[in-house]
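A single protein chain has been omitted; all remaining protein chains appear in their positions.
== subunit A ==
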Amino acid sequence: MTPQFQYGVSLYSYTGEYGVTSTLDDCIEDVADLGATGLEILGEAHVAGYPTPSAAWIDAWFARLERYGLTPTCYGSWVDTRRFLGRAMTVDEAVWQLETDIRLAATLGFRYVRPKLGVVTSDLEPDPVWEPATERVLDLAAEKGVVICPEIHWPSVIRSKVVDDYIAFIERTGTQHFGLLMDTGVFQTKMHHRTGGVASRLGEGSARPPEVPVVPVSDLEDVLDHVVHVQAKFYEIDDELIDHYIPWAELLQIIVRRGWSGYLSSEYEGDYGIGRAADQLRRQHALIRRLAATL
């Protein structure tokens, strides 16, 4: 079968290098150079003057896309529900944040907006503000031609209340402007512990992230019709072009057989180190292209 999916890269991959060893232009040139056509960014990271970039910045953005032959795919945003200390975020505040990012994403030519939602439970149930706030911005998303797609991200699993609630929302509202973003880290077969970078820890106490069962790749079949974008999360491709964490062959078999035509947007989240992202992204694209040629 001829694969229908397309190749992209998220600039998240260059974390620790963007602004340190690489400019935005360096990162975007690298994405084009490795053969991807889709460009994913994080609004709050990569847009100078966020949330109101200058006209000159926007002009330079489109000039770059033209120069490197890249198509904007997904724009990552956040709804920081804990933004105001000691109180929850109101629906109006969440609507403001979503509208701000939908407008900016549309201005920059993006088709997908991924709001990273604040959570209220250990298993990452989103703050209940998400539903009324998202419902209020659906008309704007339609007007701007944007699909809102919260991500299913480790340690979430596909068979969960979180995913059921998103699908129920799509069915209840009948919207064409809400879907799922699947992060392939969900399917990791073992944990990767990132090294390098500035040392950090989660919390003052002894709480640790939950143990999560391995999610069978076949679970993707159940939700793929709702998946509008894939963050092709990966941690390490070895010197034999083997990924010991993410089962790409199984994933690609489903994606290709189902004729899924969105972007696999690479998201490197492995060890920090100067030049590592550029090398690892190329390894992953080589791995996926080799596998795709055999399907």
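Here, a residue touches a chain if its C-beta (ideal position, glycine included) is under 8 Å from a C-beta of that chain, and two chains touch if they have at least 3 such contacts; residues count from 1.
One rule holds for everything that comes next: contacts and distances are computed from a predicted model.
Student: Out of "ABC transporter ATP-binding protein", "Branched-chain amino acid transport system permease protein", "Iron uptake protein A1" or "C-deglycosylation enzyme beta subunit", what name does the UniProt record list for the absent chain?
Tutor: Of the names offered in "ABC transporter ATP-binding protein", "Branched-chain amino acid transport system permease protein", "Iron uptake protein A1" or "C-deglycosylation enzyme beta subunit", the absent chain's UniProt record gives "C-deglycosylation enzyme beta subunit".
Student: Consider the whole complex, including the chain that is not shown, and state which of A:36, A:74, A:95 or A:117 touches that chain.
Tutor: A:117
Student: Using the touch definition from the top, which of A:35, A:132, A:209 or A:275 touches the missing chain?
Tutor: If we include the chain that is not displayed, A:209 is the one touching it.
Student: One chain is left out of this view; which of A:16, A:38, A:72 or A:179 touches it in the full complex?
Tutor: Residue touching the absent chain, from the options given: A:16.
Student: Can you list where subunit A touches the absent chain?
Tutor: Looking at subunit A, the ones touching the missing chain are residues 12, 15-16, 18-21, 23, 42, 44-45, 48, 50, 76, 78-85, 116-122, 124, 127, 197-205, 207-209, 274.
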